[in-house]
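Attaching a single structure in structure tokens format; questions to follow.
Some chains omitted; the rest stay in position.
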Amino acid sequence: MSAAAPANTRPEISAEVRTLPARYYTDPAWFDRELESIFCDMWLAAGRTEEIQATGSYFQRQVGNARVIVVRDESGAVSAFHNVCRHRGTLLCREPEGRFKGSIQCPYHAWTYGLDGRLTSAPHMEKVVRFRPADFPLQRVATAVWAGHIFINLSPDPSPFSEHLAGLDQRFHPWRMQELVRVERRRYELHANWKLIIQNYSECVHCPNAHPQLSRFQHYLSGVNEPPQATWLGGFMELRPEVRTLSLAEDHDRGCFVHLSETDRRRVYYYAILPNMLLNLHPDYMVTYTLWPRAADFTQVVCEWHFHPSQIRQPGFDASGAIEFWDVTNRQDWELSDLAQLGIASRGYQPGPFSNREELLHAFDRWLLARVPEEPSLYAPDGSD
Amino acid sequence: MSAAAPANTRPEISAEVRTLPARYYTDPAWFDRELESIFCDMWLAAGRTEEIQATGSYFQRQVGNARVIVVRDESGAVSAFHNVCRHRGTLLCREPEGRFKGSIQCPYHAWTYGLDGRLTSAPHMEKVVRFRPADFPLQRVATAVWAGHIFINLSPDPSPFSEHLAGLDQRFHPWRMQELVRVERRRYELHANWKLIIQNYSECVHCPNAHPQLSRFQHYLSGVNEPPQATWLGGFMELRPEVRTLSLAEDHDRGCFVHLSETDRRRVYYYAILPNMLLNLHPDYMVTYTLWPRAADFTQVVCEWHFHPSQIRQPGFDASGAIEFWDVTNRQDWELSDLAQLGIASRGYQPGPFSNREELLHAFDRWLLARVPEEPSLYAPDGSD
């Protein structure tokens, strides 16, 4: 705490640059357009390959009104399908996760699909003229895997996944994320717009006020941000000299990830991979967040803590200090995000000025306005027209 | 179970014939138009005459935003009125059923109406110029009675009730439904559009998968459907040779209804009397369902089991086997209807093809589209303009 604050050497900003008008955080119609233009068009972090290791294992994710099954198929690859029967539209399964035994069968009329989505059995269709099972596969959702992270993309014409990563795969190669194993999952519900969570994540000038325990370990002005990208925002912060990792306990003898440089062993990397993943890379563990917007003012967040098997195998391995550190920090951030939602939704709200240390938020706002059309599109999302 | 499946001799259907687009099941504006064009224009099954035997006895029903009192009036007839005072619009009574003592009095200012709806007392109106009590009767809702079933019609110009029955009264005369007595009532709440319940009811190709206990008693392909009518859809299924009735117990020594033919003693008749009644006529009991749509994705269902007094008087009479049989079957169907609603409301839903054994569903869909205008009407339902 005794270190002098780093000088504010970042570029100036104008007081005329302002936060967005309230309706971007409160209007259900705008929220629907965000779902369409962002969440149904970009790559979304959906889970980890370790969750579906066996053939037929699956988990479900909901994105807007899309319900997606992510499944390990017969070839060993990760596939994803809309959870809707092609006969009369029945939801194929309710369970959030489980394992299909070689096929996916609709509970209504027993239409049956292979794990590759092909319709293999459709009873009582023998007198339906021009009915060809090949015309009625499960509808596929695009998937990609990076370092154990599964991404899905609901667009019929997804952008190349490598463009989405835009170099992150090379940068974070030394962490060998694909080898890491989840130790804890906690779920949170925020009465806040999803963008407020990303904005909260993208600046640390709130840290001294909001996160006393974090500020003991990292100086909140030590961060260096990268130039904002079309698909991610991020940077790193330095650990204070005497600090080895972020933990509420003294139990962190687990050692750093072995392939990290000396420099990376003194840093925590904080990256928002747009639109729904927050990735915290520590010297000795990884925290991931996935954001699931449910309404303009309601977002579900899944937070997971991952370690390396070699750490976990060590006698006395204890992740609780890292888990509780971030659980406490999360709750502080969620409360602020909820208060921001309440204030922005209030009649008294007016767009306000940014600090020049909030430059990523302004970049994020510009990205949002460029990405989402102001007027509703003519495309009918339910395919009804 | 060993019987060979009957051959599929029904007419072919084209794979181009499809289920309806999602919005017909999810759009609140379409739902409102259905309420207006179907539920406020057709005859609705509301209850049984045995529920209101004494003068002044009443029950209430809600149809969209209409609240209707159905009452036995002084003449012994069944009348129905809007449950709204003509003074300042107060709800006249809250109770779902009860008995008026000779008149209906508003709890607010004591305006009082006869059981025929005439305003008989309106205090403090002596200095209201041109106030004539005869101008302010309770607003009447049309009623009709068929074989103990009470129907109501909210239209100011109801279609003739005989056109609605379209011959069902003659067909089901031998069951003497007016003599039957309710033994059980169960209420269900479905998170499904009302049409999905009728569609589920109108085909049995889901039966082997969904209803193992039903399939033990009836072969699911034994049904013969009548040509669809403008006001009802229906047909019958044969009992398997060794089966006498549908029951989960061995307690069915109650005997068939005495006026049934030998043929009808081997059949169960399943009729959907549009839009809100399902009528199951068994050799030895009757099950009725009334459907009460509350939202595009929410429907309340009242299911009642009826027997003949001569059966009930028999020593050892026990209806529980029939009740539990249908309660189990109902719950299986409601789960499938809920899954259909979830899937159809999903982004992945696309209209799908019918089996030729689902011809009643296609007829129902055509009926729906012919009956409900695509554009909202200019009529303001609250009478405010």
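As written, the chain order gives the labels A and B, with residue 1 at the start of each chain.
Definition applied: a residue touches a chain if its C-beta (ideal position, glycine included) is under 8 Å from a C-beta of that chain, and two chains touch if they have at least 3 such contacts.
Quantities reported herein were computed from a predicted structural model and do not represent experimental measurements.
Asker: Could you work out how many identical chains the complete complex has, if 2 are displayed?
Answerer: Every protein chain is the same sequence, and the full complex holds 3 of them.
By definition in this document, only the chains that are shown with their structure count from here on.
Asker: Please tell me the distance, in whole Å, between the geometric centres of chain A and chain B computed from their C-alpha atoms.
Answerer: Measuring from centre to centre gives 47 Å for this pair.
Asker: Over in the complex, which chain B residues touch chain A? Could you list them?
Answerer: 8, 10-16, 19, 21-23, 26, 199, 205-206, 208-210, 336, 339-340, 342-357
Asker: Would you pull the chain A residues touching chain B in the complex into a rising list?
Answerer: For chain A paired with chain B, touching residues are 40, 63-68, 81-92, 94, 107-110, 123-132, 135-136, 139, 154, 381-385.
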